[in-house]
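Shown below is the structure under consideration.
For this depiction, one protein chain was excluded, whereas all remaining protein chains were kept in their positions.
Which chain is which? They are A, B and C, in the order written, and residues in each are numbered from 1.
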Amino acid sequence: MTSRPAVVRWLGTPRFVLIAIIAVLVGVLVALKPSFLNGAFVLAPLITSIAVFTVVGLAQMTVLSIGHMNIAVGQMAAFGAMVAGISFDLFALPLVAGILLGLVAGAAIGAVTGWMIARTGVNSFIVTLAMSFALLGLVPTVYSALSTGSAFVVKPEGFDLLGRTSFASVCLAGWCGPAAIPLMVVPVLVVMAVIGLLYQRTRYGRELLLTGSNVTAAELSGIPTARRIVLAHTLSGTLAALAGILLATSIGSFTPSIGDEFMLQSFVGPILGGTLLAGGYVSVVGTFLGITLTLVIRKGLELFGVGIETLNVLLGIILLVALSADRVREIRLRRGRTPTAEEVPA
Amino acid sequence: MNGGRRTGVRALLRSQSITLVVIVVAGTVLLGLASGGDLFSPVGVRTFFQFLAVPILIGLAQMITVAVGQLNLAVGAIGGVAAALAAVLMADVGVPPLLGAIVPLAVGLLAGLANGWLVVLTRINGFIVTLATMTILLGAQYALVGTRTVSAANWEPLAAVGRATVVGVPVIFLAAVAVAVVVALAFRYTRSGRRLLASGDNPEAARLLGISNDRSVVLAHAASGLLCGVAALVSLAALPGVNQSVGGDWLLPSFAAPIIGGVSLTGGTVAVLGTVLAATVVRLVDTARAEFQLAPAWVNFVIGAVVLGTVALDRVRQVRAERRRGAERAEDARTPETVEASR
Amino acid sequence: MTVPALQALAISKSFPGVKALDEVSLTLLPGSVHALLGENGAGKSTLIKALTGVHRPDGGRILVAGRDGRAVETSLADPAAARDAGIGVVHQERNVIRGFSVAENIVLGRMPLRGGRIDWTRVHDEAAACLAQLEVALDPATPIAELSSAQMQLVEIARALYTETRVLLLDEPTASISGAESDRLFRVVDRLRDEGAAVLFVSHKLEEVYAHCDTVTVLRDGRSVLESQPLAAHSHDEIVDTMVGRALGSLTVPARAAPRSEAPALELSSVTTTAGHHGVSLRVRPGEILGLYGLVGAGRTELARAIVGLERITAGELRVEGVPARIRSVRQALHRHRIGYVTENRKEEGVFLEQSITRNIAVTVWPELQRGPGLISARRERELVARFVDDLDIRISSQAQLAGRLSGGNQQKVSLAKWLAASPRILIIDEPTVGIDLRTKRSFYELIWKLADEGMAILLISSDLAEMITLADRIAVMDRFVITGERENSHEYDSMSQEIIRLIHSHSAEAGPIGESVAGAVTEEEGIDVAG
Partner (left out) sequence: GGGEATGLDSVKVALVPGGPHPYFQPWIAAADQAKTDFGLGDATFNETAGWDQTKENDVINSLVANGYNAFGVFGVSPTDINSTFQNLKQNGIASAALGSCPAGDTNDADFCLSTDTEAAAYKAAQATIEAMGGSGVLAHLTGVNVDSNTQRRIAGVKKAVEETNGAVTLLPDVTDIDTDITTAQKAVADLLASKGSEITGIVSTAYNPAVAAATAVKESGLPISLVAIDDDETILAAIEDGSVYATIAQNPTGQAYVGSYALAKLASKECTMSEPGAIIDSGSFVVTKENVASYDDERTAASEQLMKDFDADYLVCS
C-alpha cells in the first residue's frame, strides 16, 4: 500500500471521478452552448449557487462526520437568516454585526439540538426532524408578527456587495476582476479552508471523526463525546445559518422560505463527494465537487430549456447513476486491494 | 427474577401506548368541551375520521421501512404519482372507476419494488435511493397532470365510497383501520413478517440464520409502496380532485406517526397501535388548530414539541429503570455481607 | 468404515488480499468430537462459515451424509441450505435478534405454522423442550436482550439443535463463558456424541480440547498442517508447535520485584456505586499487578467502569496516589489522574475498526500533542505511533492501514498501545486474552510484567483463573458486586485455585454447584502448566 504512488491512489478517489465528470460535462456544454461561458448571466449565478450550496453541504457534512443527520438544516438556515434579518430590519445593525448575530442564532439552535441528542441518546434523525417541525412552525409565525409582507427587506451597507457583486467591480489600477466570479466565493473559500483544516489538522476534527466511527470506543478513549456531538451540531447550525444569510444576500431579502430547498441538496453534495453516511469520513473538497456536479447539470439542463418534469426525472436518474457508478468503482477497487484510511482525508 | 423484570419491560412498553391513549382521550374530551359538543356532532365525527385515514396509512407505510432499518422519503411522491395516473386514466382514457381503483395500488407496489430493488442492487443507502426516486416521481406526477386539477366527477363511484359512512364513521377510515389490522397480523403471524423484523433488528444475525436481508428489504419497500398506493386510492376517493399537489405534505407526518408511536429508528420493531394512536394525536392537534383558529404553522410547532417531549420522556423512563436495576443489585450485594458480618 | 457425517475436500476461500483457506480438507465422523485448532487468523471461522453456507467457497467440495447414511455432494448455497442438510452451528460472535424472545430466537429458522400462520403455542412449547434438553432453566418467553452473553450462547446452541442436527459446529463456544457454563456445554456435547452426532469444536484452550475431543485438524495460515488425526497420537507440545510453525519454548514466571512503594497508586475504600457495588475496598501499589477474579457477571467490569467515571461512586472513597479523586469521565481519569482502561470488548469498545492505526493509537495523546487551536503535527504523531508499534511488535503493513483489517491479537495490541501512549501510572486491563491465541497470549503476559516492572500499577481483570495465577502478584475475588477476599499469589496452581474457590463460596448461598463448576473449569490450564 505504501508503495502505491499517491497520484495513482488519488485517481481512484471519488474526488477525481467527480472532477473528471465535471470537466467532461463542462466541455460538452461549452461546445454545444457557447453561452454557457456568459459571465454575468450563467457563470456568476452558477458559482453563487455553488458557493451557497457548498456551505449547505458542509452543514450536513459536519453532522455526517459523527454519524448523525441534520434533517433541520433548511429550518436552521431560515432561523439564522431570520435573526440576521431582524437585526437589520428592526435594530438597524450594520452588516457584519447582523451576520454575526445570525450565525450565533444558528450556532445556538444547533447547540440545543446537539445537546438534546447527547443528553437523551435519541437518534439524531428524530431530534432534528422534530426540530425542523418546531422551526417550521416558529419561523413563519415570527415573520408574520414582525414584518409587513412576511419579509425583512432592509439592506445594510455592503449587503449587495456580498450577495450580488462580482470581481468585475474590484478594480486595481484600471484592471478589474472577472464578472464571472462573485465576491461571495471569498467567504465561502475561507469557510471551506477552516472546515478542511479542522478535520485534517486539528484534534477536534479527528475527535469528531472518531466519535462518528464508534461513539462508545471514543468515549472510552477519553474523547468527551457529548461535547463533540454538541460541537458537530453547533457547526452544522452555524454553517446552515451562514448559507441562509448568503442566500438572502444573493436574492435580496430575508423570507421564511429561505432554506426550503436545502435538506435534500445537503445530503447529495457530501455523499457524492465521498463522505460516509455512517460517519467517520469527510471530504470538504468532495462535498464542494458533489454540489458543483449537480448544479452544473441543472444549469446545463436549464440552458437547454428542459421543463420542470424532465428536469426532476433527469436529476433523479443522474443521482442514481452517479452513485451506482461510484459503487461499481468502489467494488472494483475493493476486489483489487485493501483501501486505507489515508485515502479518504478531509 | 427474569419474570419480574420482563413484566417491568412489558409495563414500560404498554405505558407508551397508554400515554398515547390518555392523550387521545383527554384531548378529545377537552376539544369536545371547547367546541361546545360540535366535535361529536355527525359532521364533527365524520370530518375527524375522514382525515385520519391517510395519516394512518402513510404512517404505516413509513413504519414498515423503518422496521427493516430503511427510510422511505418517496412516500408522498409514490402516492402522488399513483393518484395522478389513476386520475388521468379515468378522466382522459376512459378507464372505468373499478379498474381505475386498482391503478394506485399497482403503481404503489411497483414503485416500492423499484425502491427495494435499487437499494439491494446498487447497495446505495436507502435514504439516497428514495430521495432520487422521489425526485423522479415528482417529475412524473407533474408530467401526468401538469397544472390542472382532475375533478373527482370523473370517478363518481369511487367518490361515493369516499363519502360513504357506516354509523357515521367514514368508510375510508374503517378501511385504513382494516389495513392496520392486516399489517399487525402480518407482523405477528407470518414468517415473512418475522423475517423482516429480524433483518431490521440484526441483519448480520439474520443472514447467518438463513434469512435473506435483501428479500426483507425488497419486501418492506414493496409493502411500503403498496400502502402509499392505498393512501393514494383513499385520497382519490375523498378529494374533490387530483392535482400535482397530492402527496406534497405526506413526508413529515409519515415519520411523526411511527416515531411518536414508539417505533425504533434503528429497525427491528413495529408499533401498529402506537402509530395509529400517534396519527390520531396529530389529527387532534389539527382539529384544535381549526377550533382555536390558529395558523397552520402551529400544528408543526406542536408536533415538533410533542416528538421532542416523547423523546425526553422515554429517556427519563430509561434512566429511572437503569437506576432501579443498580439499586436492586446494591441491595442484593448488601445482604450477604451483613450475613457475613454477623457470623 | 463409517460414512463421514461431513467431509470437506480441498476448500479454498479468498478475501481481498487474503487467502483465508487454501485447499483445506476435514472429515467429521458420526459419534465423535473433532477439534479444529490454529492461531488467530488461521482460518477456523472461515472454514466453519464455508461449511454453513455463509461464505461460498472459491473451490473444493462438501459431502454431507444424508438421512439414509449415504454421502451426497452438497452446494450449501446459503445458511438455510446448511440447516436443511442437518448442520447446526454456533458462530464465534453472538447472533441473536435482540427484539425477539428466547423462543423465537430458537425457532426463527423454521417457525412452526398452522393453517399458514405462525403457531405461537408450538413455538413456545418446542423452544421449551429444546431448552429442557440442554438442562437450561430459561423461560422461553424471556426477551433475549435480558440474557447474559453466556445465556445467549446457550440459546444459540438450542437453536442449532432445534432442527434435526447430525453435525454441530461450535466456534470458540468456551471463550467467554464460566466454568459452570462450559461444564454444561460439554455434557451436551458428550451426549450428542453418544447419540451419534458429529461435533466440530474450536478452542484456544488446549486442556479442554484434550479432555473432550477425539480427532484434530490444525490450520496454519489457511492450510491444514495436520488433518483429521486422532488427537491422542499427538502430544500437547507437538500440537502447539504445529500451530505456531516452530518450537515454542515454555513460559516462566519471572522473578517479580517488590512494589516500588508501599503507598498505593489506586485505592478504593468501602466504595458503593450506581452499578450496584457495595463496600468495595482495593489497593494497587506502583509496580504491582492486582488480579481481580470472579465469575462472569460478578461486577468486575462495572467496577472498572466506576473507577474511570462511567458509573457513579455514591459512597466510600477513591484515592489516586493518596489524593481523593472524583472522576466523572474517562477523559478525566486519563488526563487528570493518568488512569488507563483497556476494555474487555475490543471490537465494540476498544478499537475504531474503520480508522487508521495512527488515529487508533494517537487518540489518547492528541490533547498533549496539540498546539494552539488544537493543531496536531502529523509528523510527531506518526513518530509516536511508530514507537509503540515497535515496542509492542504490532504487525501492520503501514500506519494508514485500517485497524479492522488486523488480526484479533494485533487489534488487542493496538487497543493496549493506545493506553500506553498516554503513559498512565495506573492501568486497568479487562479480559485481555479472550479469543487470543497462545503465542500472542504469551507476548501479552511478558508485556504486562514489563509494564509492572517499569512501575505501573496494574489492575488485571480476568475470568481465566490460570491466567490470573500466572500473572498476578495478588488476587482479589469479587462475587456479585462485593469483594469476598484477597490473597497473595503463590503461583502454586492447586493451592491458589482451591483458596480462590473458597473465597467465592464464602459469599455464595448456593456454594455447591458453582464451586464444583469453578473447580471443573480450572483444573488444567495451559498457563499453569508451564508456570509450574
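Methods note: contacts are C-beta pairs under 8 Å (C-beta built on N, C-alpha and C of every residue); 3 or more make two chains touch, one makes a residue touch a chain.
This one's a predicted model, so the numbers in the text were calculated from it and none came from an experiment.
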| item | value |
| --- | --- |
| Chains shown that the absent chain touches, full complex | A, B |
| Selected residue (touches chain absent from view) among A:Val26, A:Leu146 or A:Leu303 | A:Leu303 |
| Which of A:Met116, A:Leu210 or A:Leu247 contacts the chain that the document leaves out | A:Leu247 |
| Touch with the omitted chain, as defined above, among B:Thr28, B:Ser151 or B:Ser192 | B:Ser151 |
| Absent-chain interface as seen on subunit B, which is shown | 35, 38-39, 41, 43-44, 46-48, 50-51, 54, 142, 146-149, 151-152, 163, 235, 238-249, 286-287, 289-291, 293, 295-297 |
| Residues from subunit A at the interface with the omitted partner, ascending | 33, 35-36, 38, 40-42, 45, 49, 140, 143-144, 148-151, 153, 164, 247, 250-253, 255-257, 260-261, 298-299, 302-303, 305-308, 311 |
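The working rule: only the chains that are shown with their structure count from here on.
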| item | value |
| --- | --- |
| For subunit A and subunit B, chains touching each | C |
| Rounded Å distance, subunit A centre to subunit B centre (Cα mean) | 31 |
| For subunit C, residues that touch 2 or more chains besides their own | none |
| Touching two or more other chains - residues of subunit B | none |
| Complex interface listing, subunit A residues touching subunit C | 1-2, 201-204, 206-207, 209-210, 213-214, 216-224, 280-281, 334-343 |
| Subunit C-touching residues of subunit B, taken from the complex the two chains share | 2-3, 5-6, 9, 188-191, 194, 197-198, 201-202, 204-212, 268-269, 323, 325-330, 332-334, 336-337, 340 |
| Contacting residues of subunit C [partner subunit B, same complex] | 52-54, 78-83, 89, 91, 95-100, 104, 108-109, 111, 113, 117-118, 138-139, 141-143, 146, 272-279, 299, 311, 480-482, 506-507, 509 |
